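Pasting a structure here, questions to come.
With one protein chain removed, the remaining protein chains of the complex are shown where they sit.
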Amino acid sequence: MEDKTGSECEGPEMSLVCLTDFQAHARERLSKSTRDFIEGGADDSITRDDNIAAFKRIRLRPRYLRDVSEVDTRTTIQGEEISAPICIAPTGFHCLVWPDGEMSTARAPEGLRWFQLYVHPDLQLNKQLIQRVESLGFKALVITLDAPVCGNRRHDIQNHLRRNLTLTDLQSPKKGNAIPYFQMTPISTSFCWNDLSWFQSITRLPIILKGILTKEDAELAVKHNVQGIIVSNHGGRQLDEVLASIDALTEVVAAVKGKIEVYLDGGVRTGNDVLKALALGAKCIFLGRPILWGLACKGEHGVKEVLNILTNEFHTSMALTGCRSVAEINRNLVQFSRL
Amino acid sequence: MEDKTGSECEGPEMSLVCLTDFQAHARERLSKSTRDFIEGGADDSITRDDNIAAFKRIRLRPRYLRDVSEVDTRTTIQGEEISAPICIAPTGFHCLVWPDGEMSTARAPEGLRWFQLYVHPDLQLNKQLIQRVESLGFKALVITLDAPVCGNRRHDIQNHLRRNLTLTDLQSPKKGNAIPYFQMTPISTSFCWNDLSWFQSITRLPIILKGILTKEDAELAVKHNVQGIIVSNHGGRQLDEVLASIDALTEVVAAVKGKIEVYLDGGVRTGNDVLKALALGAKCIFLGRPILWGLACKGEHGVKEVLNILTNEFHTSMALTGCRSVAEINRNLVQFSRL
Amino acid sequence: MEDKTGSECEGPEMSLVCLTDFQAHARERLSKSTRDFIEGGADDSITRDDNIAAFKRIRLRPRYLRDVSEVDTRTTIQGEEISAPICIAPTGFHCLVWPDGEMSTARAPEGLRWFQLYVHPDLQLNKQLIQRVESLGFKALVITLDAPVCGNRRHDIQNHLRRNLTLTDLQSPKKGNAIPYFQMTPISTSFCWNDLSWFQSITRLPIILKGILTKEDAELAVKHNVQGIIVSNHGGRQLDEVLASIDALTEVVAAVKGKIEVYLDGGVRTGNDVLKALALGAKCIFLGRPILWGLACKGEHGVKEVLNILTNEFHTSMALTGCRSVAEINRNLVQFSRL
Partner (left out) sequence: MEDKTGSECEGPEMSLVCLTDFQAHARERLSKSTRDFIEGGADDSITRDDNIAAFKRIRLRPRYLRDVSEVDTRTTIQGEEISAPICIAPTGFHCLVWPDGEMSTARAPEGLRWFQLYVHPDLQLNKQLIQRVESLGFKALVITLDAPVCGNRRHDIQNHLRRNLTLTDLQSPKKGNAIPYFQMTPISTSFCWNDLSWFQSITRLPIILKGILTKEDAELAVKHNVQGIIVSNHGGRQLDEVLASIDALTEVVAAVKGKIEVYLDGGVRTGNDVLKALALGAKCIFLGRPILWGLACKGEHGVKEVLNILTNEFHTSMALTGCRSVAEINRNLVQFSRL
């Protein structure tokens, strides 16, 4: 037996072996204002950081002496099979980190797509958008709830980011008609529970509410016949000091009593995190910042690597806890630590 | 979409976008002894720091899908309307940080004023003062309880601050008759519950007791027919290692059973903090050090900025938790975190 | 009002305004091995540090509007009055930090003295010692229990301290007959509960057991008719990872049910600490390392300053919590914090 490592050369490309390696590498490649925009949270970034820390406070209770020669990571969301319970969350402005932005991201994952909507004050515009994405084959409509007004992101204000980000105007989408972001994309501040039925009347897509963090809102979601909930705090970018996503998950899962599917985004960085979210009742998780890190590091290929690393880690986490299928992942696998 | 931020120039004025930005900037502008005097706490400054940390341990439980197109931050204290539940706490020696000191601070806020009294051993002097402030239109008398003797502020002793701070002598207030602060402003060490009735007999102003931290004293306050309590630990400057203000609030609010108004000072730095204090039962909060930071940075204009930033943050906090009016802020909005 | 502090000159003598100032100053004056010997704890020094931290986790619940124009710090121990509940703990080798060592320390405090005994395997030698101290007017016999073998103090081993420390041989106390410390001072390893009656038979002094940390041993102490207990972990120098003194105090106080007096040493650094110990049932506290810091900084005068500072702080702590006498200090004054 020998240790030849000393003489080993790592080669010209650095080795990115986990999602936080991509984060570190992306940070080096991006300008300060872009880095702040992606990494930043609202106010003191307490929830952004707690999203990570809350996962780390949960301990796993692995089971052994089970035949794990075959581990199957497949599951379904809204009736459609996915290869692993790992999906991509909606995030904006991918062009900040890679030339063709969302195009590269879109090429990285496989087929199944959901459409995320910020409700526009002009209801007809919402309708046109929904009809377009229906015809494009999107499988669900995700309505984000937690941004009736924009969170207080200090770095973006200090970096004057808002006036510099521009988007194609949705109302007159002619080429070159770019206007400042926050002037351009009004989000309805009056959208409320009673308005949901209108959305249900104009689409056959399942409706998923993104941003719910309490049992009260979870119960209202069930009562209003939506098809799913994404437990999310917008990556800690909207209201600071709300519960970490994984801490809110238990309350929401208990409230919906299995009547609708519950998903989670926020703080997932390892295969263990995916396992924990599923053990606590999530049907799948969504990745936000890690996708942008992958994109910033290597474009489409980086996004693929991020998804592959996390899927492989999740496969290992399943094998090492004795789970042969996603159905075997249950609440007994986790324990909240005293710290 | 473009990221023009790289080429953006911030201009000559630094951007102060939150209250702690004002703190950092003020620290740079002040002499060590003034900085120590303002920032310092008693003994090990444990309570000073815990005032901040305790707020951060509380999590918000936001509600969504409510019409927040109109958010109204107005409330009342002692029957008088204020535009937001954000007031200025009594602090001393504003001239240390800005030439005309309290004059600039006074110009920054709007009309409603309360008078804070350290009870002087000479009762007649108290009476003269109270009659003067009544005639000047002050709306309430705040009696500070937590300073029968001065807290043990190590930095001030090391900086020999006490012998250097001077005040106009209240007993012979002739111009130029300045005498050392701690020799000049005796505070009654014998003032006790039985003495309250004398104050109640000489003024029609509502009496607010500042510094109460326990249910026992809160119950006595109700029993002695005062009109309000400010839960406060003097910014951690008097007795160290007492409860953080926000941690004491719950106990005091429970004890008064809604019979009198309860306010809070200590540790409020963000709109979320204001929201949390109100959710736990405070009618409004008072700002101490942040007002001095604003004053130190930009005089009257800085005080206004500090108040505006906090009010705007509070407005955002209300919108993002689904609160359309102050009356909708309630205990269900908060959860004490495990950490 | 002016801030003249900037032009103030501190003079040649540094200002030591609290006990930890003395610690910092002493550290600078002592050799590494002496510093390690004094400051060091056993093993990982977890208990040494927790002695301090445990005090800081306790919150005070101050009461106001009481007449504190007269605050009386006097109390009694074993029926003898002391001016404040602040005494000096037994520590060794004061000559390491000041030329005439224990002589200077002894001159600093006032009259009342107790004798601390490490039980020697030779019972007659114990008897001779006890008879001598009785005749010298000592008022109590303190028997230290927690050192049947020496704790594992890594620094002292690394510094080869044990072979360098010498003491006059008690068995042949001729001048110059100095032999290595740990070879010279055998402590009985077999001394046990049944041996206590022999000590009770040879002295009329009250017997105080030092080092008890559990309710089980506290109950045995009461059963064996000793007169007092010093809750102590030997400053964290014997067995590491035992409870902090202040954390063990509650259990011991509950167990003795007021039948004998309970004292505490370990971690007292401020007047608040003294107040907390008394609130939790201690009759007085003993100071260990702070006395050596005072001695190292300024000899007899430094010891006096340390005692004066702590007594003054305790006086302030009493006034600011509304305690006019030691008898008014009770359990309601404290609350264990969530952290």
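Going by the order they are written in, the chains are A, B and C; count residues from 1 in each one.
Here is the rule we use: a residue touches a chain if its C-beta (ideal position, glycine included) is under 8 Å from a C-beta of that chain, and two chains touch if they have at least 3 such contacts.
The model shown is predicted, which means the values in this text are computed figures rather than measured ones.
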### Query
Among the chains included here, which ones are touched by the excluded chain in the whole complex?
A, C
### Summary
Among C:I52, C:V71 or C:V242, contact with the omitted chain is made only by C:V242
### Option touching the unshown chain, where C:I46, C:A106, C:I202 or C:V222 are the choices
C:I46
### Query
In the full complex, which of A:S15, A:S135 or A:S201 touches the chain missing from this view?
A:S15
### Task
Considering the whole complex rather than only what is displayed, give the residues of subunit C touching the chain that is not shown.
31-34, 43-44, 46, 57, 93, 95-96, 101, 145-146, 148-152, 154, 157-161, 164-168, 178, 181, 189-193, 196, 209, 211-214, 216-217, 220, 238-243, 247, 336
### Query
Which subunit A residues would touch the chain omitted from the figure, given the whole complex?
1-6, 8, 10, 15, 17-18, 21, 56, 58-69, 270-272, 313, 316-317, 319-321, 332, 335, 337-338
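What we mean here is this: only the chains that are shown with their structure count from here on.
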### Task
Name the shape of the chain contact graph, picking from line, ring, star, complete and other.
line
### Message
Suppose each chain is reduced to the average of its Cα coordinates; what separation in Å results between subunit B and subunit C?
### Response
40
